[in-house]
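One structure, pasted below without further comment.
Note that this complex is displayed minus one protein chain, with the remaining chains in position.
Read from first to last, the chains carry the letters A, B, C, D and E; within each, the first residue is number 1.
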Amino acid sequence: MAADDEKFYEDFEVGDSFVTAARTITETDIVMHAMHSGDWQPHHTDEEFAKTQPFKRRIAHGNCTFVISTGLIFRSQGRPNPNIMAYGYNKIRYPAPVFAGDTIKVEVKIIDKQVHPKHPDHGLLTQSETTTNQRGETVAYVEHVLYAKRRSSSS
Amino acid sequence: MAADDEKFYEDFEVGDSFVTAARTITETDIVMHAMHSGDWQPHHTDEEFAKTQPFKRRIAHGNCTFVISTGLIFRSQGRPNPNIMAYGYNKIRYPAPVFAGDTIKVEVKIIDKQVHPKHPDHGLLTQSETTTNQRGETVAYVEHVLYAKRRSSSS
Amino acid sequence: MAADDEKFYEDFEVGDSFVTAARTITETDIVMHAMHSGDWQPHHTDEEFAKTQPFKRRIAHGNCTFVISTGLIFRSQGRPNPNIMAYGYNKIRYPAPVFAGDTIKVEVKIIDKQVHPKHPDHGLLTQSETTTNQRGETVAYVEHVLYAKRRSSSS
Amino acid sequence: MAADDEKFYEDFEVGDSFVTAARTITETDIVMHAMHSGDWQPHHTDEEFAKTQPFKRRIAHGNCTFVISTGLIFRSQGRPNPNIMAYGYNKIRYPAPVFAGDTIKVEVKIIDKQVHPKHPDHGLLTQSETTTNQRGETVAYVEHVLYAKRRSSSS
Amino acid sequence: MAADDEKFYEDFEVGDSFVTAARTITETDIVMHAMHSGDWQPHHTDEEFAKTQPFKRRIAHGNCTFVISTGLIFRSQGRPNPNIMAYGYNKIRYPAPVFAGDTIKVEVKIIDKQVHPKHPDHGLLTQSETTTNQRGETVAYVEHVLYAKRRSSSS
Partner (left out) sequence: MAADDEKFYEDFEVGDSFVTAARTITETDIVMHAMHSGDWQPHHTDEEFAKTQPFKRRIAHGNCTFVISTGLIFRSQGRPNPNIMAYGYNKIRYPAPVFAGDTIKVEVKIIDKQVHPKHPDHGLLTQSETTTNQRGETVAYVEHVLYAKRRSSSS
């Protein structure tokens, strides 16, 4: 079987999946996300405002959960595969909040594959990246599209 | 006219747009994004690897550009509008690289509006968020969906 | 009326004021301020020492409160006004402590204006910047002097 | 002679001075100051804007220089002196810019001492804190007031 | 063969080795190491002092190289192995400097194994961790001791 970093389009099947390691989201992560992005929405950074909102306390930025999820996926994948390039995201949703102290992990699953209509030596793989917390609730759902070289094209 | 933080669905029109302030992306931002996310892809963090790639040097993570763009938009919007909630993203693409030293800004434009099919007291606004560098090249293109209360629903 | 970023000396009156958004000061902010400044005074960074002091626990550096206050003011002001330059501070006091978890905001008020004795095409505006916590206690009081172009001078 | 951390009001004389160690201000310090404070004024964070200004490139926030100067002073003073408390600042000026790569140090000098009019068991010491760069130019000038216990009061 | 995270003492042989991914050490890493540790030795943080020293410019703290090397090793090892615990380090040397911009990687090699004299159900594995820069020079040499469960002991 092909090593992870030598896989081609053909080596991925719809339904293939893996689960990443987990990471606890801390108040530090929330503050650092605000600092790094410059997004100080009061839902994430103003405790008095947050008390007046449905969740009653500060929550992580959805994008904080998202970028930390990409880091968890990176950890699981080891060395980069030169046959695969990021193409973009087609959907991002944050269906439930993440609080400081929650621990998240990501299930990655191939949900679609298509030969590229204009570049037939490549295909588009769509993988769902579903981030859940320690209670099994989905806190982020992402559809990530990868541009993968077809094996035949490499000969 | 309604103040920014009291706008309802009806106060947004397709074509409405504004441009944010600009921010220079530094090596510090790239390193901090890798640290914060845990995504150490060598394209962003290994200069020797990067020299062998098309851009010949380290580039910012696409998601680094994305989250900094959200911070620039936050800066332009002032106080939060209780009538508007983030719904998600429907598309994210990174058509060109960002290098340390590049300066980016974001044009935000309403590109679609629809009454929500199941919740007719709300509508979905789609705004494009187009991040460009100092040479006018698009480095990120995002379609951001907002869930907006309809004015009539507030009576 | 002049837009905020086109105001001249004449457009400011003693008594003009506004209040910024709020931000919760976290343990992360205190630790990061110590790291960034290099000021590890035990009142801020040594819990065992702090227990022996009047406040019984670590407090934020006064200057941490001060610089975060300047960021809150920045957020309220939008684009920079080319007619106004920072001249300096004439007074800074920290009358009460800030603890991790406190939420602060700033009231900015023009308290004095004077034509500059040597540069009559400019004036000096003094604004007080009063930072309060969620209980309404003043935790920082700052007198900030701005050097403002006079309108007549621009013709 | 009294050890540094046991000094009283009487142990300080007008003219006493010392010079701190030096620290190079880096682009990282400027970016981190913007992140920590939330002050993204374009003079410090937007290279394209900065090119249109007199200094032609980004400069450190004055307050970045100020807080790093307090850290350099902390390093020189060793253990805290329980007889001395910070009272406030009476003057802060930033007469020249600091660029990434500049190296600063601080000269601290007692410039005034007065028995406190209402609390005669304490006195007010005013020390100037003059930060200079590697070319000897003054980049920050601060008057810092300390509240010092009088020795007689301790008997 | 045993998966990496199920290996026992017996599964490691003297001479086993692997090489990690690489990471470019930036000025940001050096500044952040000084901030995090509180170690502001002028060799790392004062450019004017550094110019007077043999290397003529700031160098990374040896311990900055060391802790980043441990992160590179972590990346290569995936999920933690419950049979292995860190025991300590027996030797750390920094034979050559690391400058901002250098790219380092680590070769990890088992150099010794011994059944533990007092706990015969465990053994001590010593691995060398040799960090090299992009010119192949050794910049850190570490002997790391691991406490590994013996397979027989698990029955």
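Assume a contact is a pair of C-beta atoms (placed from the backbone, for glycine too) under 8 Å apart; a residue touches a chain by one contact, two chains touch by 3 or more.
None of these values were measured; they are calculated from a predicted model.
Chemist: The chain left out touches which of the shown chains?
Modeler: A, B, C, D, E
Chemist: What does the interface between chain B and the hidden chain look like in terms of residue numbers?
Modeler: 35-36, 38, 40
Chemist: Can you name the residues of chain A that touch the chain not displayed here?
Modeler: 21-24, 26-29, 32, 75, 101, 103, 134
Chemist: If the missing chain were put back, which residues of chain C would it touch?
Modeler: Given the touch definition above, chain C has residues 27-28, 31-32, 40, 42, 45-49, 58 touching the missing chain.
The working rule: only the chains that are shown with their structure count from here on.
Chemist: Following contacts chain by chain, what is the lowest number of steps it takes to reach chain E starting at chain D?
Modeler: 1
Chemist: Tell me which of C-E and B-E has more C-beta pairs in contact.
Modeler: Answer by contact count: B-E.
Chemist: Copies chain C, chain D: same or different interface, half of numbers shared as the threshold?
Modeler: same
Chemist: Rotating chain A so that its CA atoms sit on those of chain D: what angle is that, to a multiple of 5 degrees?
Modeler: Roughly 180 degrees of rotation.
Chemist: Going by the average position of its CA atoms, which chain sits the greatest distance from chain A?
Modeler: D
Chemist: Give, as an integer number of Å, the spacing between the C-alpha centres of chain D and chain B.
Modeler: 39
Chemist: So how far apart, in whole Å, are chain A and chain E when each is placed at the average of its C-alpha atoms?
Modeler: 29
Chemist: Hunt down the residues of chain E that sit against at least two other chains at once, touch-wise.
Modeler: 21, 27-28, 32, 35, 40, 75
Chemist: Once you've mapped the touching chain pairs, tell me: line, ring, star, complete or other?
Modeler: The chain contacts form a complete graph, every chain touching every other.
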